[in-house]
Each structure stands twice: as structure tokens, then as C-alpha cells.
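Of the protein chains in this complex, one is absent; all others appear in place.
By written order: A and B. Residues from 1 in each chain.
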Amino acid sequence: MLRKLKTIKPLYYLLLGFPLAVLGSLLRWNPVFTFASACVGLVPLAGLIGEATESLAAVTGPRIGGLLNATLGNAAELIITIVAIKAGYLELVKASITGSIIGNLLLVMGFSLLLGGLKNGTQRFSRAHAATNATMLVLAVVALSVPSLFNHSLSGASLPGTITEAMSLGVAVVMIAVYLLGLFASLRSKDSALAQAAPAEAPRWPPRASVLVLVLATAAVVWLSEILVHEVDAVMKASGLSEFFLGIILIPIIGNVAEHLVAAQVAIKNKVELSLEISLGSSLQIALFVAPVLVFVSLLLGQKLNLVFNQFELLAVTTAVIVAALVSSDGETNWLEGVQLLAVYLILAVAFFFLPK
Amino acid sequence: MLRKLKTIKPLYYLLLGFPLAVLGSLLRWNPVFTFASACVGLVPLAGLIGEATESLAAVTGPRIGGLLNATLGNAAELIITIVAIKAGYLELVKASITGSIIGNLLLVMGFSLLLGGLKNGTQRFSRAHAATNATMLVLAVVALSVPSLFNHSLSGASLPGTITEAMSLGVAVVMIAVYLLGLFASLRSKDSALAQAAPAEAPRWPPRASVLVLVLATAAVVWLSEILVHEVDAVMKASGLSEFFLGIILIPIIGNVAEHLVAAQVAIKNKVELSLEISLGSSLQIALFVAPVLVFVSLLLGQKLNLVFNQFELLAVTTAVIVAALVSSDGETNWLEGVQLLAVYLILAVAFFFLPK
Partner (left out) sequence: MLRKLKTIKPLYYLLLGFPLAVLGSLLRWNPVFTFASACVGLVPLAGLIGEATESLAAVTGPRIGGLLNATLGNAAELIITIVAIKAGYLELVKASITGSIIGNLLLVMGFSLLLGGLKNGTQRFSRAHAATNATMLVLAVVALSVPSLFNHSLSGASLPGTITEAMSLGVAVVMIAVYLLGLFASLRSKDSALAQAAPAEAPRWPPRASVLVLVLATAAVVWLSEILVHEVDAVMKASGLSEFFLGIILIPIIGNVAEHLVAAQVAIKNKVELSLEISLGSSLQIALFVAPVLVFVSLLLGQKLNLVFNQFELLAVTTAVIVAALVSSDGETNWLEGVQLLAVYLILAVAFFFLPK
């Protein structure tokens, strides 16, 4: 979703992380170093996939382009989580879904509004599109909460696994359908911020080059994801951080660095509507599309990823959605609202940090 | 509340369900068939009570008419639930209260906005009245949640029955008082959608005929309710559905078919404010008036219906109210918002379906 308005050159130096991670993995260097290198290398690769997708989208026209963005927009996160599912880190995957939603809504949006507000004072935007997004976000919270909350009856008993699996699949179908209908509606509407911004955007690369970049970057992301997931156990032992903390705070930050930079750049240029679109759109995509798709993908991989989140994840997502909806629904933002979003993220991060393993 | 703007003729064929149910009950036919016939027969009878009430209301003037609508507007549902209380199906009754609220907010409003939006594009309306309704709905959720959530302390212990009974009675008094004050306020206000629509409406039947229809239809509803409730056990056994599922999904659909049709008709005619009024008003009436009245009625019948709902019912009502409030609060609606409401209903229905008995 128009993540790479301008190339952010310095990011490319981080590509150095790729060879370091590969070497570290082959030569069995310190796992924490290898893990960190893989994280660093993933940042520009995620950016490259996004940029190639948009170059392609500029050529294919808005319809197919919208679909491309919708499916490939969070490709790096999708690949990392699929590799993690294959390796059986289901808690890590669910935590990283939650973490990616709250990261986009609180960190990305928070920094953007803070910087944009400090630069431009109060920023105004049309409420109509933000209202639709807010309703979609609440719908996503409902979809993620229902199987989770139905799983824990007050008597303390949990539902049998087959029932939560069936519930998750049923809910996942509804989520994907609503996401696609929402996509269809926003592609048809003429007044969307994206539709207005898109024509100005010339393709950065010719189609062939785009496809090549896409294939290479995707392959590299797969490789780095394998390395990253392979070192998770060693990193947890060495750092004392829990699988849950890695998933909910660390992994999402890696996947969202590019969104961060673009959303903040755009907000500083006083295009607050587009900035909100990036952070809200990305969370929505993860909540309503990536999460349910992973439920089906996990079945193919012989794992059973359900949509039963723990209470901390639900609390974090619900909180983030309510605060983000409030902030984005009144048609104007200022630096203080950015501070408020960041404060909620900090409060949650403090709580997650102290949560015993 | 102005449910029958136009007669919906084809519905009257469903009156055939009445003799079939009576015969089935007397001749001990298959209970599922008898039950289904009673359901079918109740649909037009609920419509007739509504229409007779409005014919009377057109004669008596807005004040008494408003009171008539307020007390008889959900008469069919009230009768079914009273008969069910007498037979001791308290879980069914509580589930059907919840189901009726979510049915009106999600199914009725969802279909209306979907059809209205497909026909008319974006539909606009005044936010003022919708905002008051949204606050009332949240108040209703609070009223229904407080006794329920206070009942389950985190230690897992429940409160003694006498205390929840006392709490429910106290809360019920406050609910009825607020409902009546709200009714008083809306009858006094000149700018309500109902007040504007009402004068245009000529009484369909003369007063005498209205009273006769009211008495006959009410008697028939009582009869069918007795048959329906009598077959509940046999139907649960035969169909494998739980008392909870029957109460939360099936019973409310029967009682709300008329609202469905009128709200959708009105929305298609681009009168979205009136359409919202029907679905929001009907939920409010059930939550703030029917539910607390049933608490007192149950005492007269020697049963103790309290306002302690289970977590699934609370989750469903809270969810429905939040999404409906969001959708109806921004002053405009489109088909996608209809889809969003229906999606929430579907997600909840999937979860209720898989919930073990």
C-alpha cells in the first residue's frame, strides 16, 4: 500500500546483514550475532519487496495493483511467520501477529503523528475513510477475540482442540471475505487517499526488473527467515527473553521498519491522511488477511495454528485498536496524540517485559 | 415503532403455520414439524400485532401512541419469553434476549444497510439522534453486564442467588426508569425521525378493528408460544442444537422477520434514518424495557430470572453494540458497513454453533 514513496537509500547498507547472517549460520558463530544480522538484513529486503510490488502495481493499473499490494504488502512478515510455523513456533507466530498490529497502530502511527505534529502543528484530514478503517479494525478485534474468548469458559475449562480449530477456520473464512470486499470497495471508490496519490507515482523499475527484484528479495527473505527461526531457541536462552516477548515486540519491529520510515516521512510532509492509511492499512492487512491465511497455510504444513490468542495479546490488540480509532476518528491530529499512542505502546511493552516466562 | 409502513402481503400466507402447528400439537405429529409450523405462524402474527398497534397509535395521538408502541412493539417476543419463563427455560429466555439485541443490531441493520447501500450508494443521516441511541445502547450493555460480571469474581466463586436476584431487581428498576425518561424525551423532541414520519401515516384500520385484531393475534401468539415451548425439548434432541443456540439464533429471527422486512424496505427507499431507528429502537426496547420487565414478571410466575448472562452472551452483545454504534455514528452508511455488521453476526453464529452443549 504505497509504502515506498521515496527510496530510503541509507537502509540499503543494512543489506550487509544478509552475508553476515549466512556466514554466521554456516560457521556457527555466536547465535545472538547471527540472529541480529538476520534481523538487520531483513529490514532492507522487506523494503525491496514492497518497492518492487509497487513498481509492478504502477504498470498493471489500480485493480491488479491493489491486489498485488494486498497480497504482497506484508510479504516479509508472511514469510517469516510461515517459516516459524513450519518449525512449530506457534506461540511466536501468534505473538508476532499481535505485535505487528499494535506496532503499526501505536509505534508507527505514534511516531508519525508526533513528528508530523511537531513539524506542522495540528494536521487535518477527511474523517470518512478513517471511519471505515476504524470499523474494520474493530471487526478485526472481534474476529480475533471470538475464538479466544469462547475457548476459555469461566469454569476454567478449555474447549477441545478440534472445536477451536473448526471455529478458527470458520472465522478465518469470514475475515478473508470481508477483507476482499473492503479491498474491492476501496478500489472502486474514487476519493480514497491512495487513489489520489497513486497516479503521481511513476514506476521506479521496469516490470522485468521488478519481477527479478521480487524473486531475489523473496528468496533472500526465505533464507534469512530460516536462519532467524533456527536461532530462536539459542537467543532465548542467551538473552533471557521469552518466545512471547520476541514475537510480540522484536519480530514486528523488524518487519515494520520500512513502514515506520515512510509513514513518518509522509506525515512530516503534512500528508497525514496517507500516513494514517499506511499504518492503519498495514494493521488491517495483517489482522484480516495475513492472520486468517496463516490458519489455512498451517494446515498445509501439518501444523494447527488456531486463532486462540492469550489474554495479554487480546488486551494489547483491543487497547491499541480503541486508542488508534479514537485518535484517528476526529479528523485532526497533533503531536500530543502521537505521544498518547507511544505511551500506550510503552505501557504494554513494560508489562510484556515483566511478564514471567 | 412504525414497523409496518406498508403491508407486506405475502407474509400472510405464513398464517397457514398456525392451524398446522395446532393440529400437529393435538395429533402428536413430528415435534420438529410442529415446532417449525409454530415458528412460521408466529411471523405474520407478530406483524399483525405491530400493525394493529400502529393503527391504534395513529388514532390516539403521538403520546399514548408512543407508549402503546413502546409496550406492545415487541409483544410477540414478550409473550414467547413469558411462556418460556413459565415452563422454566430460563437459559433459553436469556439467550433469546441477547439474540434479539444482536439480531436487530447486526442482521436487521446489516441487511438494511447492505441493500440500501447497493441501491442508493452512500446514505447520509443526522448524527444527533443516532448519538443518543448509541449512548443508550452502551448504557444497556452496562446494565446487562454489571450483575453478570459482578457475579463471577476472579477467584471463580459465584455470588449467592439472593444477592444476584437483589442486584438484578435494583438494576432493572434503573433500566426501566431510564427507558421511560428516554421515551419521554423522544416524544417531546420535535425533530425525531419518527415524529416526522408519523403524521404521513393514516390509520390502516378503524380503532374497533384494531383492538379486535390485537386481541385475536395476541391470543394466537400465546397459543403458538405454548406449542413452541412445549416442543423445545423434543426439537433439541432431534436436531442436536443446544437450548442456548435455539435461544440466541433461532427464536430472535422468528420475532424479528417483520422488522427485517420493513427496515430493509425503508432503507431501499433511501430513508436510512428511519431504518436505523427501527433496528436500534427495537434493540433498545428489548435491552432496556423487555429484559428488566421479564425480571419482575418471572417473580410473579414463581421463577427467578436474573440479569446474569454468560460470557458468550455478554461478548456478543458488547461486540454488536460497539460495531453498530461505530457504523451508525458517523452520519453516513454504505453497503460495506452492512457487510461488516453481517460479518460480525456470522462470526458470532459460527462460534455459537461450535460451542459444545
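Operating definition for what follows: a contact is a pair of C-beta atoms (placed from the backbone, for glycine too) under 8 Å apart; a residue touches a chain by one contact, two chains touch by 3 or more.
As the structure is a prediction and not an experimental result, all values here were calculated from the model.
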{"item": "Listed residues B:15, B:32, B:138 or B:268, member touching the removed chain", "value": "B:138"}
{"item": "Among A:219, A:238 or A:347, the residue in touch with the chain that has been omitted", "value": "A:347"}
{"item": "For chain A, the residues touching the chain missing from this view", "value": "152, 156, 310-312, 315, 319, 322-323, 326-327, 330, 332, 334-337, 339-340, 343-344, 346-348, 350-351, 353-356"}
{"item": "Interface with the unshown chain - residue positions in chain B", "value": "127-128, 131-132, 134-136, 138-139, 142-143, 145-147, 149-150, 153-156, 159-160, 163, 166-167, 170-171, 174-175, 177-178, 181-182, 185, 325"}
